[in-house]
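Sharing a structure, written as structure tokens. Questions coming.
In this view, the complex is presented without one of its protein chains, the others remaining in place.
Here is subunit A:
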Amino acid sequence: MSPLKELHVLEGHEDCVWSLAWSPSGDKIASCGGDKTVRIWRPLHGTNEWHCAAVLEDIHQRTIRALDWDASGTRIATASFDGTTAIWLARGEEWECVSTLEGHENEVKSVAWNPAGAMLATCGRDKTVWIWEMQPDHEFECVSVLQGHSQDVKQVLWDASGEMLFSCSYDNSIKLWMEDPDEDDWVCTQTLSDQNSGHQSTVWGIALDASGRWLASCSHDLSTIVWEHGADSAVPGKGWRHACSISGAHDRPIYSVHWNCTGDLLATASGDNSARILVRDQAQKETSFQPVATAENAHEGDVNCIRWHPKVATVFATAGDDGMVKIWECAALDTLTK
């Protein structure tokens, strides 16, 4: 029996799907892409049949590249190539755009709410990372505009405390940002580049595991790297080091990486149309990961995004250039590693 099972295929987007995000409780999926829409998917009441419950459209003028739910599950932020970030608020099943954020010079590539849901980070082709803070009535104040990357910034990611912000870029590096009270601003505290045995090409995606100790990054250089925060490092925002590089799993660029909720499984999605599940090899003393399951031709085209269910350790979803969103079930860890 295959360890991976395709549970649902969510059809509706009229162009490639760039990104997907599970709602915090896992009861819904939001997806976005080249058709400039966001689609909200959920099971029909009382059934296990997923359908499209809402379409968020007519705000963005170009591709919606990424989106993120806030912690309450009532707001979605969307990042678009039109240079804006939009904030959508759910009123029952209806979604309303309550705010748009301008400022990026051109394409916005990623957006992320901090865990408390009051701060929003965005990044884009203008090489900058922006931090906004939400005020009452969906008003936003600009907290910081961070320059440091020398190229397009692909993704932003908060840690669980909301005190650390990660970004990854076309300049092949990952940067960590923290607020410096002396400077009254956010500053870069660490850069992970090829000088730290890092990536040789664009870093497309980054993900933190639930413990916050492991950071995974995936790249155009066909590798996934796992970084470890040194337990001996007392300084937050520093002390990340290369733990292992995983090569050979994909033969095309890897666009997306994600840890499951227990931190046992790592999923990667690639331009080779496949999704792979990796597990840490406990037999080895050194940190290493082994592929344990593969969905070849998960999509008919690049797999752009892969995200685990926030609560269920064996369910994940993928989004692809074929315009589909798919929900998958993976065998349990003990079966996979048997």
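Here is the rule we use: contacts are C-beta pairs under 8 Å (C-beta built on N, C-alpha and C of every residue); 3 or more make two chains touch, one makes a residue touch a chain; residues count from 1.
In this text, contacts and distances are computed from a predicted model.
Trainee: Considering only the chain that is not displayed, what protein name does its UniProt record carry among "DnaJ-domain-containing protein", "Eukaryotic translation initiation factor 3 subunit I", "Iron hydrogenase small subunit domain-containing protein" or "Glutaminase"?
Mentor: "Iron hydrogenase small subunit domain-containing protein"
Trainee: Which listed residue, A:Q151, A:S211, A:Q284 or A:T335, touches the chain dropped from view?
Mentor: Of all options in A:Q151, A:S211, A:Q284 or A:T335, contact with the hidden chain holds for A:Q151.
Trainee: Sort through A:V9, A:L44 or A:C142 and give me the one touching the missing partner chain.
Mentor: A:C142
Trainee: Check the options A:D184, A:E286 or A:D334 and report the residue that touches the missing chain.
Mentor: Spelled out, the listed residue whose C-beta touches the missing chain is A:D184.
Trainee: Quick one: which of A:G73, A:G103 or A:G263 touches the chain that's been left out?
Mentor: A:G103
Trainee: Applying the definition given at the start, please give the residues of subunit A touching the unseen chain.
Mentor: Contacting residues on subunit A, toward the hidden partner: 15-16, 18, 34, 62-63, 65, 81, 101-103, 105-107, 109, 125-128, 130, 133, 139-145, 147, 151-152, 170, 184-185, 201-202, 220, 253, 271, 302, 321.
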